[in-house]
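Down below is the structure, laid out as structure tokens.
For this depiction, one protein chain was excluded, whereas all remaining protein chains were kept in their positions.
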Amino acid sequence: METIHADIVIVGAGGAGLRASIEIAQSNPELKVALISKVYPMRSHTCAAEGGAAGVKGADDSQEMHFNDTVSGGDWLCDQEVVEYFVSQAARELVQLEHWGCPWSREDDGSVAVRPFGGMKKKRTWYAADKSGFHILHTLFQTSLQFPTIQRFDEFFAIDLLHKNGKCRGVVAMEMRSGRFFSFQAPVVIMASGGGGQCFPFTTNGAIKTGDGMAMAYRAGVPLKDMEFVQYHPTGLPGTGILLTEGCRGEGGILVNKNGYRYLQDYGMGPETPIGEPVLKTMELGPRDRLSQAFWHEQKKGNTVETPWGDCVLLDMRHLGEKKINERLPLVRELASSYVGHDPVTDPVPVRPVIHFMMGGIDSNINGETPMPGLYAIGETACSGLHGANRLGSNSLTDLLVSGKRSAERAAAYAKEAGQREDDPFITAQAEAVVTWVRELLQQSGGDESIARIRREMKTTLEEGAGIYRDEEGTSASCQKVAELRERYKTIEVHDKSNVFNTDLQQALELRNLLDVAETVAEASLERRESRGAHQRLDYTERDDENFLKHSLAFRQADGRPRIEWLDVTITRSQPGVRDYSGSKDK
Amino acid sequence: MSTRQMELEVMRYDPEQDKAPYFQKYSVPCEDDWAILDAINYVKENIDTTLAYRWSCHMMVCGSCGMMVNGEPSLTCKTFIRDLPDRVRIEPLENFPIERDLVVVLDDVMEKLRMAKPFIIRKDDPPPEDREYTQSRANLYKFKQYTMCINCMCCYAACPQYALDKSFIGPAVLALAHRYNIDSRDQGKSERLNILADHDGVWECSFVGACSEVCPKSVDPAAAVQQMKIDGAKEWWKQKLGGGKS
Amino acid sequence: MAIAKKAFVWGLFAAGGTLTAFVFPVLIALFLLVALGKVPEGLQFENIHAFATSWVGKTGLFIVISLSLWHAAHRLRVVFHDFGVRMDNLVANAVYLVALIGTVMTAFYLYKI
Partner (left out) sequence: MSRQPYIRPVSKTTWYMRNGRYRKYMLREVTCLLVGVYCFLTIWVLAILASGSQEHWNAFLVSQQSPSVVAFHAIALIYFLVYQTFDWFKLAPKAMPVQLGEKKMPDRFIVIAHYAAWAVISLFVFWLAGVI
């Protein structure tokens, strides 16, 4: 095993990890950054984001309003000081991205254009057609190429954190192309490894989103926060789970059931708005949790359309016309035409809710600090309390930038104080132990468990027990099932014994992480006995501020199921209220 | 939905076992609406877990899944089995060393990417404070097409000049450099041309045009490279006549 | 690093290529007519001689021939490369020399007409 010393190790080169690395390289060129990513940076899943990034832009908008939308959208589970800081930095970060060359779409006067988005009262979503995340990621990656102090380790798979006396000290990783192991030793690790949607069967998340960072932190003793809050996006393509951005509805697309009826008006999001004139924060521009839940009810009522891929509703964009669709939603057109054979210009497109985003993640704060000194967490892998119980579309991309920059500043200061360290035999031994475990996993044979089967069963049980609607019985069954799968995992066999680009081994390691994440999702869902935001219980249908205006924290236990603790939500100016998407009071 | 039995001939190579690549056959029951990537995933999940290849997004945007499909560089999540015959040959992208199975070594292009300085370069004034640059849609649409590159490297697999001479910078990287050259916010054009209109730069391209034909994102790198040659020729005169700084 | 000399050569190549695309078909057609024995009026000795004597004619002919030669020379250099001949310097010198000779011959004859 080789050892690499750095001042700061960043795990993950998606939007969050790249933003952080640029910040460090720019402000602290004397610090050596090791940027580890299991895929080339531009393959990170930030590239899949379509709709855009939120930041106050118009003169009629204000940070106050952005704050209110975010907090009520999050069903008051947001930590409000985090939201305050976030809205104050959002626009600045998006401008910074513009200065770095991001090809944002433009207004007639040459300023950056903004579009409406679900749950947002004003137009404040900056976009680059329907490839916003793609352009953000590529802009950041290309910008990062000018900084020699960022040393990249592409296609290195991080396996476990290294820590001593409760402090983070680095990470063990495997170089995919050679199968060699490296211990990266540094006083600071910034975890920016993205979400874990792959623990569900039907998701917009790419194959790489396996919750690795969350699981690594969890195994190192750091709690995972609010894991029960998993966002369904209301408009995924059936079959593949490919996302059709909320921008479709922002531009005026409507959702109808099999009778051609705009059913959202029956679920507290009416009255119906005229076709082609979307009104902010109502009907199709309601928040994602509400829209996905409405689908569930329509399905129960038998109002959904049957397709070869299961029940769907229809997203109708025909009235937007070909010109507008080509200009603002070209990717959507391409995806819908190629994957389900429906061209939005001429046909309504079948869609259904799809797992999209994890509000929960590594317990972190406004600075990206976790309970473990030296470990920072940012982006989707973290839970800073920004998104609460339901993330508003387009807040996440901005969060990558805001939290990336802020944590980089803090982490740099921490790293400078900690200084460079010598080889530490304790840390090296810890790393060796991880490597030994992986080698044994690779060698072990004769087991009859297959990685694919366990993965499949995990996905199924999680959807059953922690889907759009949950109840005590289903969810506890899931908890048991995941625990059982964790046992069975111990006897899996990795058939590929090669050292070179062993994706079989990688999948085995990812499955271990997924199981950890799945377990916290199921357990936290079980323990939260109320309905709030994306977490809806059939047996506890109301929000319960008295008992559950709290974050859940899942701690790993040496053996057995995780322990759930509760942490108060920080409230500064907005007391819990009613989430109103009827559009009535805004007029 | 009906299924169709397809025969996949997949190139395999494990450097620890094999001296040279060989083909392995898999018979896969494919759903009508599958992309060829789904068929490969089926193999990995159900038939042979040792098959190595890259993929992630399954939505034509991460650029990981480029491979040769029946001899043509293709994005496998965008190549549908409905458009393919019953036998399909899958190989790693041409013109790159094979690391393992369908995984190729991309170091060369990644290094070239850095060389091309694909970021905004400012010479004079700093950017406006707290405000974006003003940029007309006309200017945006001029370079927009060249920002669409997902680095899938299909164009490199198609370009014979890159095949013949690895020092050629190649289509996607040149297109990206051109994208910055014609962005109204950028001032680094002559700096970039000094590197990219040098010997191994644009001039190695003989306008075969294969790069643009295979590009899954309609980036048209061939066009970018030709435009850059014109820019390079102009810049040469400018520098010779003492007009431009080098 | 600096912009390679190829920028200059390529400029001539591109200009020549455009010219050939536009005028060579008609040029070949004229040769074809002659070969068919249908010599047009303008190719009778007095007419063509007069044309080649005029300044306009001289300049036109010179530009077309010299640029086309450069175009051909440069492309031939690439063709050699594409057929696997890898002595680029030698090839380049040879083909450009031929183009230069042709250009000088053109100038010489035009001057003499």
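To keep things simple, chains are lettered A, B and C as they appear, and every chain counts its residues starting from 1.
Keep this in mind: a residue touches a chain if its C-beta (ideal position, glycine included) is under 8 Å from a C-beta of that chain, and two chains touch if they have at least 3 such contacts.
Source: prediction; values computed, not measured.
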Completion exercise
Considering the complete assembly, the absent chain touches shown chains A, B, C
Completion exercise
Residue list for chain A contacting the dropped chain reads 177-180, 498-500
Fill in the blank from the handout: The missing chain sits against chain B at residues 13, 15-16, 20-21, 71, 94-95, 97-99, 105, 137-138, 141-142, 160, 163-164, 206-210, 212-213, 220, 222-223, 226-227, 229-230
Problem - On chain C, residues whose C-beta touches the chain left out of the figure - result: 14, 17-18, 20-37, 39-43, 45, 47-49, 51-52, 61, 65, 68-69, 71-76, 78-79, 82-84, 86, 98, 102, 105-106, 108-110, 112-113
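Everything below uses one rule, namely that only the chains that are shown with their structure count from here on.
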Completion exercise
Whole-angstrom distance, CA centroid of chain A to CA centroid of chain B, is 28
Exercise for the section: Indicate the residues of chain C shared as contacts by at least two other chains. Expected result: none
Practice task
Please list all residues of chain B that touch 2 or more other chains.
Solution key: none
Exercise for the section: Please give the residue numbers of chain B that touch chain A in the complex, ascending. Expected result: 1, 14-17, 33, 44-46, 49-64, 78, 80, 99-101, 103, 105-106, 110, 113-114, 117-120, 127, 130-137, 140, 143-144, 147-148, 150-151, 176, 180, 183, 185-186
Exercise for the section: Flag every residue of chain B that touches chain C in the complex, lowest number first. Expected result: 160, 164, 193-195, 197-199, 201, 203, 206, 229-230, 232-233, 235-237, 239, 246
Fill in the blank from the handout: In the complex, chain A touches chain B at residues 39-40, 42-45, 47-48, 92, 95, 98-101, 103-106, 108-112, 131, 134-135, 138, 142-143, 145-146, 154, 177, 206-208, 239-240, 242-243, 308, 331, 334-335, 338-341, 450-452, 494-496, 498-504, 507
